[in-house]
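Apart from one protein chain that is not included, each protein chain of the complex appears where it belongs.
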Amino acid sequence: MRVGVLTGGGDCPGLNAVIRGIVRKGVQEYGYDFVGFRDGWRGPLEGDTVHLDIPAVRGILPRGGTILGSSRTNPLQQENGIRRIKDNLAKEEIDALVAIGGEDTLGVAARLADEYGIQVVGVPKTIDNDLSATDYTFGFDTAVNIATEAIDRLHTTAESHMRVLVVEVMGRHAGWIALHSGLAGGANVILIPERRFDVDQVCAWVTSRFKASYAPIVVVAEGAQPKDGDMVLKDDSLDSFGHVRLSGVGEWLAKQIERRTGKEARTTVLGHVQRGGTPSAFDRWLATRFGLHAIECVRDGEFGKMVALRGTDIVRVPIAEATSRLKTVDASLYEEVSVFFG
Amino acid sequence: MRVGVLTGGGDCPGLNAVIRGIVRKGVQEYGYDFVGFRDGWRGPLEGDTVHLDIPAVRGILPRGGTILGSSRTNPLQQENGIRRIKDNLAKEEIDALVAIGGEDTLGVAARLADEYGIQVVGVPKTIDNDLSATDYTFGFDTAVNIATEAIDRLHTTAESHMRVLVVEVMGRHAGWIALHSGLAGGANVILIPERRFDVDQVCAWVTSRFKASYAPIVVVAEGAQPKDGDMVLKDDSLDSFGHVRLSGVGEWLAKQIERRTGKEARTTVLGHVQRGGTPSAFDRWLATRFGLHAIECVRDGEFGKMVALRGTDIVRVPIAEATSRLKTVDASLYEEVSVFFG
Amino acid sequence: MRVGVLTGGGDCPGLNAVIRGIVRKGVQEYGYDFVGFRDGWRGPLEGDTVHLDIPAVRGILPRGGTILGSSRTNPLQQENGIRRIKDNLAKEEIDALVAIGGEDTLGVAARLADEYGIQVVGVPKTIDNDLSATDYTFGFDTAVNIATEAIDRLHTTAESHMRVLVVEVMGRHAGWIALHSGLAGGANVILIPERRFDVDQVCAWVTSRFKASYAPIVVVAEGAQPKDGDMVLKDDSLDSFGHVRLSGVGEWLAKQIERRTGKEARTTVLGHVQRGGTPSAFDRWLATRFGLHAIECVRDGEFGKMVALRGTDIVRVPIAEATSRLKTVDASLYEEVSVFFG
Partner (left out) sequence: MRVGVLTGGGDCPGLNAVIRGIVRKGVQEYGYDFVGFRDGWRGPLEGDTVHLDIPAVRGILPRGGTILGSSRTNPLQQENGIRRIKDNLAKEEIDALVAIGGEDTLGVAARLADEYGIQVVGVPKTIDNDLSATDYTFGFDTAVNIATEAIDRLHTTAESHMRVLVVEVMGRHAGWIALHSGLAGGANVILIPERRFDVDQVCAWVTSRFKASYAPIVVVAEGAQPKDGDMVLKDDSLDSFGHVRLSGVGEWLAKQIERRTGKEARTTVLGHVQRGGTPSAFDRWLATRFGLHAIECVRDGEFGKMVALRGTDIVRVPIAEATSRLKTVDASLYEEVSVFFG
């Protein structure tokens, strides 16, 4: 059995742990051969491969990023993209392909399976934790830890200068990182894409915090939007999957708060530091188990499936089902957390 | 409504987050009054209380330990212990009691509920993660992160000197910390209390690792025991709950490895650093939610229950059920992880 | 003896350690009384004080920020500012004042000493490490550690996506943070305010790094400027000390690199996280010793002096001398480090 492996989309702590899990178990227990494809779908699209065996995965467990490289290359936007992939997989004599990626990457995988009968197993990856069918995705815990540590640090500056500190964290469509890091960091306001926010309400929380002689921390997901539709936070560029790039809600909000409350406000945009570096122990555990179970799926001939976490168990779910719906923060959870606002 | 709160057993990162969650929601949303009892069951036993209101819980979220203090005082071993607790609760006009603790603490809580109809809600706490009925307990993730970071560090010493490093982690009856940190830290051998180990097998793994020109890390839970019953790892002292104190499996094993393989072996006993200090973001999240849900239980009049994590939901389970059975590492999970041994 | 203490300027990890050192030694060994002034010079200007004794400094050693609060209030810009301070010090019966701050704060202290004979001792504080007369200032090591950890994390994202990552760090007038964190983080280009940079040279280094199949990290101090004087990186606002606010060199540079090399480039602005949170061990050590020696200065009647680090010794230097010249990165040190560029 010859198995291809690729990692697509934004990089995420834990990708290397998945790859290691797949290869260690695949080689040692099942005697499989492996081919790594470079840079997500660009690899099979262009036939760009990298050697993948046990020595290649030594020492990569604690390393962030992905030894296979990644990209947002979308074969659906390329002429005959899916077809070329199919041909290159055939040329490499690939029997099964493990695709590690998010909604977009797994969407392509599902198409490959449907249209050409390619034997695909998926491993879900999104640092935003917004993929349904799995309780958590790896990388999320690391991002939340990094954001929480940053919020911990910012408290001392906020208190020393009695300033508002706005922290913009990742989360374009879902507020999981904002919600978890905001709660864990003791933020006084948490704003998420799932619920348009009212700037006056935010200012009221800020003011009430100052009244208690504390300085407020506002955690805002990059995709959060104000209620009044007047905000122009989008720039006109699209990424390769056709996503609009958002930017600047943190900066915008800090200015609004300064203007409306008269208090100094500063913004910190955490940005790429949230997704880099060594994975947390939880992410190494989850990512490794995803890898082990993905190759078990291959061995069992369970294709078109994706591994997923349910409680403490790793289960298998249809890829298509898993990617059909975004997992967002529901209203009741947001209400639960809002006891700490203000 | 007047609610008592106490924390019992070994300290654990997240205890303060639970207390804060209970008090913030209890005061703000339900208008309850709170009484803190000092040092676990010693507090209600001796009528030793501490003031507990919103200012008292400010700033405690990121702090390890417990502002209420803790102890292993067991009222079941005291003359009229349960009775005296009942009387002191009455004297303080306590309507309901939230007991945060492990098997022992919750066992007393269950007795109080059964025998005297005291209205009790439980919050599970064990750094060892060995309480059934909940997917995870808070503190565990922090301990695993600390142990993993230590293992990461020890790799470089092991490699530089081509030595065996034995790391003894917590886990008297269950190997969860060893299993998670060992996997996350890339250990070459993981030994847990649930399965007696064969020293010769350990030495075989160690030797095979050296043959691949790498230095082995052996992670061993403090409660792990060798197969041959000849080990004398117990000292004769008992703690106040009647538990035998174990000590020294790490040191013992390192000597065995040195003797049998001829390789230098060193031991590190992580000890108390695993349970102290600021909680991880996951533990702050879980502990805070446990606190919020525990006080909701009180509001709903659901007594004799304990909050628990199932997937991403907080549920309520009978205290008695939760503490009746230790949650140990099952054989299949240990097998799954063992692909990385050697 | 009654001693006033204040902390001025931007907050900095270690301020609390200084305060604790001063108070512990002053009370225990010399029997002094202490008065804290709030928010830098605003405190003595408005007679706003805070109680300062041994219980007040318990537990503050590991905490970032300052329990006294800080501000950039400049009494020299206030009508009769210096005079009002003198009067308020008299009203509080202050015999000596310990001023903890940077160039601006210590400048005011020097004026107070010169014009009114106020007995002042200075403790140097600048996270930028740009105060002459001391080898290091506290807070700097913490900032460098935080920036280095961020750079470590960003490497994995840069490699996974083969992108340029530009990291903007603090350093308006001096490049110490950029130089130290850039070297420690293995950056491929480091740009500092002391030397105008040539964008084409930066692009040449970036390109050469990609040729070696690695992704470049560019560390740029916020005050670094390109050679060609065409950059408009200043906004028109001034802070209370009359400093022009700079912003955006990182973002600007990333766009230039993208345009000139055709490679994707991303920017991370570390911002306030660099100055918050718990101090590193080195900063706790240095800040504590500064505090101990400052109060010893008071005891010895050595006023108009500032404590400073020389090698491993704490020495005393005239405040005026210490603040007369900015300590910048000299050309030979920059050359030494440049062996790692490209």
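Letters A, B and C mark the chains in the order given here, with residues in each chain numbered from 1 onward.
The rule is short, and it goes like this: contacts are C-beta pairs under 8 Å (C-beta built on N, C-alpha and C of every residue); 3 or more make two chains touch, one makes a residue touch a chain.
Please read these numbers as outputs of a predicted model, since none were measured by experiment.
Student: Sort by label and list the shown chains the missing chain touches.
Tutor: B, C
Student: Kindly state which of the options C:Val144, C:Val167, C:Ile190 or C:Cys203 is in contact with the chain not pictured.
Tutor: C:Val144
Student: Would you mind spotting which of B:Leu76, B:Ala212, B:Val273 or B:Ala331 touches the chain that isn't drawn?
Tutor: B:Val273
Student: Among C:Arg42, C:His161 or C:Arg284, exactly one should touch the missing chain; which is it?
Tutor: C:Arg284
Student: Decide which residue listed in C:Arg24, C:Arg42, C:Arg72 or C:Arg111 touches the omitted chain of the complex.
Tutor: Checking the options C:Arg24, C:Arg42, C:Arg72 or C:Arg111, the one contacting the hidden chain is C:Arg24.
Student: List every residue of chain C that touches the chain not included in the displayed model.
Tutor: 24-25, 28-29, 58, 61-62, 135-136, 141, 144-145, 147-148, 152, 180-181, 183-186, 214, 278, 280-282, 284-285, 288-289, 292, 310-312, 336, 339-340
Student: In terms of residues, what is the contact footprint of the unshown chain on chain B?
Tutor: Residues touching the hidden chain, for chain B, are 10-11, 13, 15, 39, 63-66, 69-71, 146, 149-150, 152-157, 159-162, 165, 266-273, 275-277.
In this section, only the chains that are shown with their structure count from here on.
Student: Starting from the Cα centroid of chain C, hunt down the chain whose centroid lies farthest away.
Tutor: The most remote chain is B.
Student: Central chain, going by Cα centroids?
Tutor: Answer by centroid distance: A.
Student: Averaged over CA atoms, how far is the centre of chain A from the centre of chain C? Could you give it in whole Å?
Tutor: Chain centroid spacing, chain A to chain C, equals 35 Å.
Student: Go ahead and note the Å separation of the Cα centroids belonging to chain B and chain C.
Tutor: Here the centre of chain C sits 41 Å away from the centre of chain B.
Student: Return the residues of chain A touching two or more other chains; collapse runs of consecutive numbers into ranges.
Tutor: Each of 152 in chain A touches at least two other chains.
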